[in-house]
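Please find one structure pasted underneath; my questions will follow.
Here the complex is missing one protein chain, while the rest keep their positions.
Take a look at chain A:
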Amino acid sequence: MSQLVTSPEVDKDVAESVEEKSLDSGLGRYFSNATHTIFDEIVSPDINSDILNASVSAPTPHPVFTTMSVTTSNDFLNGSFSDTERVSDHVTASDSHRDAWIPSEHTRKILASLALTPGNNFPDRINLTMPGLMLQGDLPDITKETAIHFLGEEENIHRNVLTASDVTQDERGLRNLIHAGCYRAAVNLTGRLIAVYGQGYGKIDHPSKHTPHSLQLWFTRLALLAKLKQIDILENESRPFGNLDKPDMFFTFYPELYGTRPGSMASFAFRLLLAEIPSYCGKSKLAMDNLHKILATVRQIIRNLQMGLAEDGGRAKFSLAERDDSIRLWLGRKSRILISIVNCALGMKNYVLAVDVLENLCESLDWTPDQRQILISAIGRAYLFLGDVSAAEKKFAIGTDSRENPTTVREHMDNGLIAVAQNAFQEAYNSFKKASAIEPSNITVINNMAVCLLYTGQLKAAVHLLENAIARNPAKSLQEAVLLNICTLYELHTTHCKQPKLHLLRQLNRYKGDATSIQCLKLII
C-alpha cells in the first residue's frame, strides 16, 4: 500500500510560495536541522529575534518546515485547479513523512478496494467528508461597530485596518490579515475561498471534492474561529471533519490525481486542532479522548519507523538518515500532543494528570537548559493553580541556585507568584518590579505589578501604571487580558468609568485589528 512516488529533489514549483522561497529549499537543509517541529519552533530560544521583524512579505528565517515545500501554491486565483493537481505529481520525500498517517481499519479497507477497482465505485455518503459554511455572510468588525456606536461615525476615519476585500484573495492575503490581527476579516476571506470549492453556506452534507488546499483553508478558518472563541460556528463547522478518518481525506482516494501517494491530505496541525476543538466547547473529556487517539497513532508511527518500516507500517523506501529525521519529526509531534493533553487537563482541573505528563515530558526530552527551566517553572505554577504552595516552591528552586538572589525575569516572576500565593502582595510587587527593571517593555510584568497594587489598597496607582503602559505602546499593550484588568479597575474606581473605557475603545479602534473581544471593555450597549 505504501508505494511512494518520490523524487529526491525538491520541486521548485511546489516550493514557490512567496513566503518560503527565500530560503534554500534543499531537503538536506531541512533534515540537517535539529529543530523539527512546530513545537520546537515555539520553544526555540532565539524567537525574539524574529518576532518583530516577522512580516508576511519578508519571511522569517524559521528553522522549521520553512524549507519544506508547500503542497499548494498561492496561485489559487490566478491559476486553476490544474495547478493544484500538478502539485500532486511531484511529491517530495519530506511531504511523505509529514503527511503520513495510519487510517482506521475500516478506512484502510475502503481505500484498498478503491485501489483495486479505480474509478467507478464511489463510496457511500457515510464515507465522505461533507463540510460547509454555517455562517451566512461575513463576521462583522465588532470593534468598528462598537466605536461607531459610542464615538460616532467621525471616529471611523481613524480606523485603518484591513478587511477581506483589501487583500489579495488568496492565501497570501489570508496571511496578511492574520498578521494584522484581522482574524474576523481572515475568517471572511476563508469563507469566500472555501465557497469556490462548493463547500460554502448551506453546502454542509453535500458531497464535494477536497484538495490539500481546501483543507488548509478549513484549517485556517477553524483555527481563527477558535482564536475568536466563536464557539457555535466552530463546533458546527468542524463536525463534518470528524477525526479526519473518512477515506476521502487520504490521497489514495483520488488515484487519478495523486496516483498511489500515501498519507493524509489534511495536515497534522488540522488533526490536532480538530482533536482539541471539543475542549473549547466545554467538552474537555471528548477532547481528551481525541488527543489520546492521535497520540496512540503517533506512537504507532514511531514504533513502525523504529522497526525499519514506513510510517504507516508498509515497507520503507527511504534511507536511514531520512528515517531518523522522520523519527525526530514524529517525536516532536508526540511532544506537541502531550502538551495539548496537559492544556486540556488544566482546563478540566485535572492537575494530577497535567503534572504527571509534564514531569514525564521534562524528563524524556532533550531540552536546552533554558527550556527545561521554563518547563520546571511551569510545573511549579501548575502546583500553584491547585494550591500546593510548598510543592511549587520546591519546583521553582530546582536548578536556580540564586533563589535568594534571583537574576532573570523568570525567577523574579516565580518569586512574585509565590508571594501572591502567600498573600504577601507587597513582596510580590517588589519581585515584579525587579523583573520590570530588566524588561521594561514586558506588559505581563507591568500588569502583575498593577494587580499587586490593587491588593495592597492602591487602586489609583494600579490604574496609572496600566494607563502609562498602554500610552507607551498601545499596539502591544491593548490585549484582552490587560483590557479586562484595567476595566475591572475602572469599575471599582468610579461610577464614571465609561469615559476611560471609551478612551480605550478609541485606541483599540485606531491601533488594533478586529480580533479583540470587545466584551473585555465591559461596556453596556
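General observations
To be clear about the criterion, a contact is a pair of C-beta atoms (placed from the backbone, for glycine too) under 8 Å apart; a residue touches a chain by one contact, two chains touch by 3 or more; residues count from 1.
Methods note: contacts and distances are computed from a predicted model.
With the options "Cytosolic Fe-S cluster assembly factor NBP35", "Ubiquitin-conjugating enzyme/RWD-like protein", "Trafficking protein particle complex subunit 13 isoform X1" or "CCZ1/INTU/HSP4 first Longin domain-containing protein" in hand, the undepicted chain maps to the protein name "Trafficking protein particle complex subunit 13 isoform X1" (source: UniProt).
Taking the complete complex into account, A:G181 is the one of A:P103, A:G132 or A:G181 that touches the chain left out. Here one chain is not drawn; of A:R159, A:R192 or A:R381, the residue touching it is A:R381. Within the complete assembly, A:N448 is the residue of A:T143, A:S264, A:N448 or A:N509 that touches the hidden chain. Which of A:V161, A:A226, A:L244 or A:L521 touches the hidden chain is settled by the complete complex: it is A:A226.
Contacts to the hidden chain, counted on chain A, fall at residues 19-20, 37-39, 41-43, 45, 47, 50-51, 54, 56, 59-60, 62, 64-66, 68-72, 98, 171, 174-175, 178-179, 181, 213, 216-217, 219-220, 223, 226-227, 229, 267-270, 273, 280, 336, 339-340, 342-343, 346-347, 349, 351-352, 355-356, 370-371, 374-375, 378, 381-391, 413, 417, 420-423, 443-444, 447-448, 451, 454-460, 476-477, 479, 481-482, 484-485, 488-489, 491-496.
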